[in-house]
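Worksheet: the structure to be examined is printed underneath.
A single protein chain has been removed from this complex, and every other one stays in its place.
Coming up: chain A.
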Amino acid sequence: MADSGVSGGADKKDNIEREKIEGKELTKEEKQRLRKEKKQQKKGKEKKDASLPQVSVAETAAPASQLKAERRARQEAERTSKQSKKGDTGQPATTSKPKIPPNELQPVVKRLPEHIQVDDPDVLKKLAKKLERQQTTENSEIQKIPRRLDYGYKVSLFSHLLQYSRKAPLTQQLSIPSAVIHPAIVRLGLQYSQGIVAGSNARSIALLHAFKQVISDYTTPSNEELSRDLVNKLKPYISFLNQCRPLSASMGNAIKYIKKEISNIPSQFKEDDAKKKLLNCIECFIEEKIVLAAKAIAKSSIEKINDGDVILVYGCSSLVNHILCEAFEKGRKFRVIVVDSRPRLEGREALRRLVQKGISCTYVLISAVSYILPEVSKVFLGAHALLANGYVMSRVGTSQIALVAKAFNVPVLVCCETYKFCERVQTDSFVSNELDDPDDLIVTRKGETQLKDWQQVPRLGLLNLVYDVTPPDFVDLVITDLGMIPCTSVPVVLRVKNVDLL
């Protein structure tokens, strides 16, 4: 061991000397390794003096593998110590978004998370394995979370994303009295995939409602602690929901919050008390971050709505509808233009809610936006998420509206609660998006369905995008529950929020 250790160490040392000469910076690991080599060399010299030459000969034969194993063990130890230093608590592997941790100085290439690399077969294999690993063991039977299959030809620019068909629900592959997955979660997954619960706020509230059921029905197994076991129980549910419909940023933040709360339950709490506390936390979260935030945002926005305004809204955002209804109740005189787009045609629902209140509305499709913009005095947009570089991620078509409004010098106000702020960074709508069912684009007019056999036509792809990103240059103001901030202040809010959470 001694000799080859010395020789190995010497080689390594040469490498390091060479790199030094070349001007590369030594990483922490390499420095530590250098230090250890030096220590070993010292020890080796001492041993060499003490031991017999025969023994040393015998020892030199086997030690190369030993040395490698030692080095590997050392590296593992360093890695785990590093991770614990970072304080990585409860971040799920599948739902982690590519965080850009501000305190990491190493130039490590950040890979995109696996769920948006669908065209890479290795990634698909890894995902399948991950789903298998996240199985729940019930009565010594191992049952897997099923994987939903891709559907149809995907447009090449978006082939890295998943595209599902609504007619092939995930419940086909599950057993009917679902034992693997809690029935509330199965119901939620179905409602997501069929679009019954749609919209960022609704999805988060429904998710928290389902989690409340899960927590109420949960019993701690005998050798486990609630704080650790419940988090593990939630993992397969979350990946199931992800398969039904990719998680939204607001849902991701809600899940992070819950996991943190669960992990922070002190171990001496009795199960009932712990469950009560968790249910309380969930209710607080909904009350503070969604309901009260909506009230605060409405209050701020009403100052921005003047009498005689013509307000343009796009699609159906629960928050924007709430704001307009509140403003109308407060007595402001304005009228609304609802812009809508295919295939979702959510504007009809927004129209219904506003007209039911008594607000006078106009309804146009997005193709007419440049014709009606001369009449408009303000544009109110809702957001699905606000990204860390100030970009607004919202329903597809929002960036168009913002662009045209900018061209007409009409102020664009985005309303968004702070729990939808996301630490991701995106500058285009391609890298990460959601593909909806392409069959939604098929429409029957006058008894004819032109796209009925679109799958037979080679190289014809139907693209049904759900989200797009709007650059901050087109957004004039973001109204949040913390106040009215410019788009570029989003990272500040995130930083403040992180400090709070920690």
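Note that in this section a residue touches a chain if its C-beta (ideal position, glycine included) is under 8 Å from a C-beta of that chain, and two chains touch if they have at least 3 such contacts; residues count from 1.
Keep this in mind: contacts and distances are computed from a predicted model.
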Seminar exercise, completed: Should one name the undisplayed chain from "DNA-directed RNA polymerase subunit", "Sorting nexin-30", "Proteasome subunit beta" or "Translation initiation factor eIF2B subunit gamma" using UniProt, the answer is "Translation initiation factor eIF2B subunit gamma"
Problem set entry | Residue of A:A73, A:L149 or A:I196 touching the missing chain in the full complex | A:I196
Seminar exercise, completed: Among listed residues A:L131, A:L161, A:A206 or A:C415, the absent chain is touched only by A:A206
Problem set entry | Contact partner of the left-out chain, one of A:L241, A:I286, A:I337 or A:L413 | A:I286
Problem set entry | Residues belonging to chain A that touch the chain removed from view | 169, 171-172, 174-179, 183, 186-187, 190-191, 194-199, 201-203, 205-206, 208-209, 212-213, 216, 286, 291, 315-318, 346, 348-350, 352, 355-356
